[in-house]
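With one protein chain removed, the remaining protein chains of the complex are shown where they sit.
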Amino acid sequence: MGDAHRYIPASDADRDAMLREIGVASIDDLFASIPQSLRLTRGLDIAGPLAESDLVAELSVLARANRDLDGRSQFLGGGAYRHFAPSVVDHLISRTEFYSSYTPYQPEISQGTLQAIFEYQTLICQLTELDISNASMYDGASALAEGILMAERTNPRRRVVVSDAVHPEYLQVSRTYLANLDVEMAPLAHREDGTVDPKAAVAALASKASALVVQHPNFFGCLEDVTALARAARDAGAALIVVVTEPVALGILKGPGSQGADIVLGEAQSFGVPLSYGGPYLGFMAARKNYLRSMPGRLVGEALDADGRRGYVLTLSTREQHIRREKATSNICTNEGLCALTAAIFMATLGKAGLRDLARHNHAKAAYARERIASAKGCSVLHAAPVFNEFVVRLPIAAEAAVAALGERGILPGLPLSRYFPERDRDLLVTVTEVNPRAEIDRLAAELGRLA
Amino acid sequence: MGDAHRYIPASDADRDAMLREIGVASIDDLFASIPQSLRLTRGLDIAGPLAESDLVAELSVLARANRDLDGRSQFLGGGAYRHFAPSVVDHLISRTEFYSSYTPYQPEISQGTLQAIFEYQTLICQLTELDISNASMYDGASALAEGILMAERTNPRRRVVVSDAVHPEYLQVSRTYLANLDVEMAPLAHREDGTVDPKAAVAALASKASALVVQHPNFFGCLEDVTALARAARDAGAALIVVVTEPVALGILKGPGSQGADIVLGEAQSFGVPLSYGGPYLGFMAARKNYLRSMPGRLVGEALDADGRRGYVLTLSTREQHIRREKATSNICTNEGLCALTAAIFMATLGKAGLRDLARHNHAKAAYARERIASAKGCSVLHAAPVFNEFVVRLPIAAEAAVAALGERGILPGLPLSRYFPERDRDLLVTVTEVNPRAEIDRLAAELGRLA
Amino acid sequence: MQPRTLRPPEKLLFEVSRPGRRGSALPPLDVPDPERYDLPAAYLRDELDGFPELSETEVVRHYTRLSRLNYAIDLGLYPLGSCTMKYNPKVNEQVARIAGFGGAHPQMPEAFVQGNLRLMHDLERMLCAICGMDRFTLQPAAGAQGELVGIMMVRAYHVKQGNPRKVVLIPDSAHGTNPASAHIGGYKVEQITSNRKGCVDLEALRRRMADDVAVLMLTNPNTLGVFEPEIEAIAATVHAKGGLIYMDGANLNAFVALARPGDMGVDVHHLNLHKTFSTPHGGGGPGAGPVGVKKPLEPFLPIPTVEKEGDRYRLSHDRPHSIGKVRSFFGNFGMHARAYAYILALGPQGLRRMSETAVLNANYIRRKLEKVYHLPYDSPTMHEVVFSDRNLEAHGVQTLDVAKRLMDYGFHPMTIYFPLIVKGAMMIEPTESESREELDLFVEAMLAIAEEARRDPELVRTAPHTTPIRRLDEVGAARNPVLRWVSSGAPRPEAG
Partner (left out) sequence: MQPRTLRPPEKLLFEVSRPGRRGSALPPLDVPDPERYDLPAAYLRDELDGFPELSETEVVRHYTRLSRLNYAIDLGLYPLGSCTMKYNPKVNEQVARIAGFGGAHPQMPEAFVQGNLRLMHDLERMLCAICGMDRFTLQPAAGAQGELVGIMMVRAYHVKQGNPRKVVLIPDSAHGTNPASAHIGGYKVEQITSNRKGCVDLEALRRRMADDVAVLMLTNPNTLGVFEPEIEAIAATVHAKGGLIYMDGANLNAFVALARPGDMGVDVHHLNLHKTFSTPHGGGGPGAGPVGVKKPLEPFLPIPTVEKEGDRYRLSHDRPHSIGKVRSFFGNFGMHARAYAYILALGPQGLRRMSETAVLNANYIRRKLEKVYHLPYDSPTMHEVVFSDRNLEAHGVQTLDVAKRLMDYGFHPMTIYFPLIVKGAMMIEPTESESREELDLFVEAMLAIAEEARRDPELVRTAPHTTPIRRLDEVGAARNPVLRWVSSGAPRPEAG
């Protein structure tokens, strides 16, 4: 069999026959254009080939080297959320026609993907209460960077005001994207209750800015007064960009668009996308219709075929890199299509009532946990502002130490804020979702109470 | 939402609207034909409804109540075998078009299933070296019962001679099927080397029989002299029925058809069908072409369509219950279609060389284990005849006790024959396949050696 | 009009095969390789003649393409009467594959499979509650095997009474497996003709019933989708003569949580988990046909049974009068797990809503079609409705043509030419899985076809026109059966 491999049909016999047809003596002749000096003379220094059984064993060993606590007693959030995904979601995205197809450049044989994205765009618009949505961005963080660039494109002021209650990694990524485009990111500090003070926003916006950026619910779990902030932005001629990292909240919270936000973007991993150690995730971006032609990324639109049948196509591609090159609205090409499909199926399966219930349960469980923990010995809830499904707890000891201690007992109590704010070493961001049963919450509160 | 359930589209509103269209006042009116006395007045005494998350949790609890040793260090066989199945097998049978369709009564929209079964029939014929194969039976045991009935149909002698080295459960099931049809099952004892003595077969067949039934490799793992037994049967005007419970063996062993067997049947679970605690499994049946019209079960045949295109259809259905009623060749209707597809994909993926290699590895590992265990203190290999991938070991202590003891150490050393032969309390049937690494085998031998 | 794709139809595995291609590989052998296997050379084959050689890639393409030639429940209404083609919940496929289940070997000691034993035990309890029976065996692999088990228990029961009796009475509307199973059970089958309502003729039964009759095999609702209104009197009549009632439970979807066989005088019956309880049909199985019995038949249940002792579960073979086994091990456990999940997902209310909706949908279809299609029996419809092609005869259009034409409208046809007591029967079972919109689409298609039959019968007679392949010559296929591929080289064994 020579080196015949299961992923490669051509047998040695096939190769020889094809070489004859091509009219060359050997495979090597096909590589004649690579200078001899550059040809690799020895085999690569990597393992394999592995039979499939060994491959599965190898990866199972790696997976077992993780400790996932069977998904129990985890209270981690901070930009990624553990939610239950109905089995139909994975079942449907596992249709090879969905996951093994390319970007739908040829609409006649890609209507499945195109219609699904059109529906996804609609769902995002309904959720955010805005006019338009693109087909996805890499993740919430890069979506923010692109959102800021979009705001600057339509209203160049070389300055944006950004709340410090926005996810730290989102700020980091935005800083990287903006580093060489001379747009200043002016920080806006949150107040003691955990939210941005609209008056402070007014002040910060006084010295011109293209956009005000806030997160809602914000990184500390608190809900912002979006309406007031929108007014502040509008008065200063700036756009309001609302970042959402936990879109489940929009099951009960107003779509920021209806509160005056111009751009709503963020991370939709919560909608059925596996945690998968941080990716692939799903950046989403919605905006008012005036942003249509400066939107980054793919857009799917309705079209009619030669017989007048309704169909869907990639559209307004004159915004994009393959046409506009360096003048494009973004360099994004491959995006997160399958994750958008995942989120759409998740939203469709939960539906109007289901998403509301999901949000209700998340909030109720977090409210319960917050209450229990507030009364735990030595622990205090840091912020007074209302929260959705996460909140900051100040511990009697260093949060890192607390995490280590509870980890031993099979609990991941939350995210130590020191990971992003070294000085806040006793603060723990606790996230509670529908997958945390009351018993887990009670145990968490009890264990936290034992730290003092 | 009333009682709206995720599996049932009709909402309460839909129900009311439809009732109006039908012209009845209430759902109850639709059940008027059930006498009041028979109407259930209280709810059923069962649990549920469960949300999907609770459902998954509930079944995971049950699964965890099993001890599967992560599939390691198991040496169980005796009619069901642990083999590695390439991931493509489960991936492909998970196409809804395959698993959620019915028996292909309407060929124009069932060619996928029909062609796949036609290919399965061909693969079984190639494997057994016989002319025809049906589309599947419930399992190996009922396949034997049906095979004996088939032999009796074509050559009624009210008597079959059956080796006692055939799987005990197959004999039990055949006895049940034959109980009321006055066909005698005359037992034929195996000799000391673990196989059937062809001379003994000749003697047993002297007093007329429609068939001689042997298993190859037999229940004790030993290979029978099929050629000699075929001669014995032919000379007595009886059919030779060869039972195969481990078809992987046919990767290196001759197809019994080429050795003179008239009917080859058995269990094809080994071909990618999950162990799944005993079922669903895959009964197969192949035979010489003269059995065509007395075959039980479905048969798929080639046909041409109105435009002369080649296609496939269920054929020769005049044999079957839906046409022939009590005169049918069997009462089977729903069979094991998806398992047949599974086996076909498994065989196609392994292919000619792959199945040979698989058989080679099974045999080599069993041979190695047999050698190691033969030299283990207090243990002896019971039979001298050549084996494929299982063999009987006589232990210094009761096999049940040995299994309990090694079970504590995370090893399932094999099947105590006492489960079927109370008197053989120290005999253990040890099965070794490609999934048992050498280290497991060495450890098994070592642990068995410690029993003395 | 659009031409059919120009891509040639999918070849057979064996035609795609090329020497030297590999679709799998084994890890290196970690033990010595015995010389030529130290097996008698005479036992060994040289190679698997004709066996395919394909890369993994080609195998995946082959079966993916084949799959797309099938219709499936996830593509639309699948109204095969008597087959109860309902939605197969995806979560059931997931849970059945949990390693603890899928990987459990049937020869494992009981201590290793407590979870599986508990599942089987609890499923049996659930089925008892649903059907009002005292015990169930989960062993039968399908409905027909359940019938056989039932008949054999009936026989064992009568034998214990001193006389096996001779006859099994079966209505002429029954499914073919009923007489076939009775026959293997060693009984003589006697048909009883249905009355004008399509039901058992009680008078005729009274006249015929005698102590040579072992059992009456009844389907309820019967294959016309009609509930036997006199079931109680029927049972009384049979019991009075020492006979038993076997109920074919294939149609249980009509009244789960609304009525119970056990309350109707039924002594023994099977269920089809692959119908009422949603386990997938798999293009022809696997299924599962549990059989429920009343106390008097308990001693005859197949072995083993699952028994609970304290908090442990064990397999009991201690049943001296058992009929034995009809299948190896414990039956189709994978189907048991799915049915268990399905029942729990629905719960009491859900199961009730399931049957209510199934009956609602069938009556909705009846209502919408009865003015156009001939309804041979106008008895109350439960979960399915049976029409005939009488109204189409004038145009030379038959049931088969309607079935084929339905494919052009994107639907799988109904069950046709069954039950046999209806000439040109069209047996429609929508199940509860269908939305009103899907039912309306189907109704429109049926009405359109009736109209086409009038206006352009040829169009209907030559249907289907939109399928990858057209009507196949089934007669020719049976006359000269080709049941396997043979290399054009080798001489093809003209089977038969």
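Residue numbering begins at 1 within each chain, and the chains themselves are lettered A, B and C in the order written.
We take it that a contact is a pair of C-beta atoms (placed from the backbone, for glycine too) under 8 Å apart; a residue touches a chain by one contact, two chains touch by 3 or more.
This structure is a prediction, so every number in the text was calculated from the model and none was measured.
Shown chains touched by the hidden chain across the complete assembly: A, B, C.
Listed residues A:86, A:147 or A:198: the one in touch with the omitted chain is A:86.
Between the chain not shown and the residues A:196, A:285, A:343 or A:441, the one that touches is A:441. Counting the whole complex, the residues of subunit B in touch with the unshown chain are 1-2, 4-9, 11-14, 49-54, 86-88, 91, 96.
Listed here are the subunit C residues that touch the chain not shown: 1-8, 16, 18, 55-58, 60-61, 64-65, 68, 72, 74-76, 87, 89-90, 408-411, 433, 435, 437, 441, 445, 448, 465-467.
By our rule, only the chains that are shown with their structure count from here on.
By the count of C-beta pairs in contact, the leading chain pair is B-C.
In terms of the distance between Cα centroids, subunit B is separated most widely from A. We define each chain's centre as the mean of its Cα atoms; on that basis subunit A and subunit C are separated by 46 Å.
Mean C-alpha positions place subunit A and subunit B at a centre distance of 48 Å.
In whole angstrom, the spacing between the mean C-alpha positions of subunit B and subunit C is 19. Contacts with at least two other chains are made by residues 21-26, 54, 56, 64, 89, 91, 93-94 of subunit C. Shown for subunit A are the residues in touch with two or more other chains, namely 1, 52-53, 86-87.
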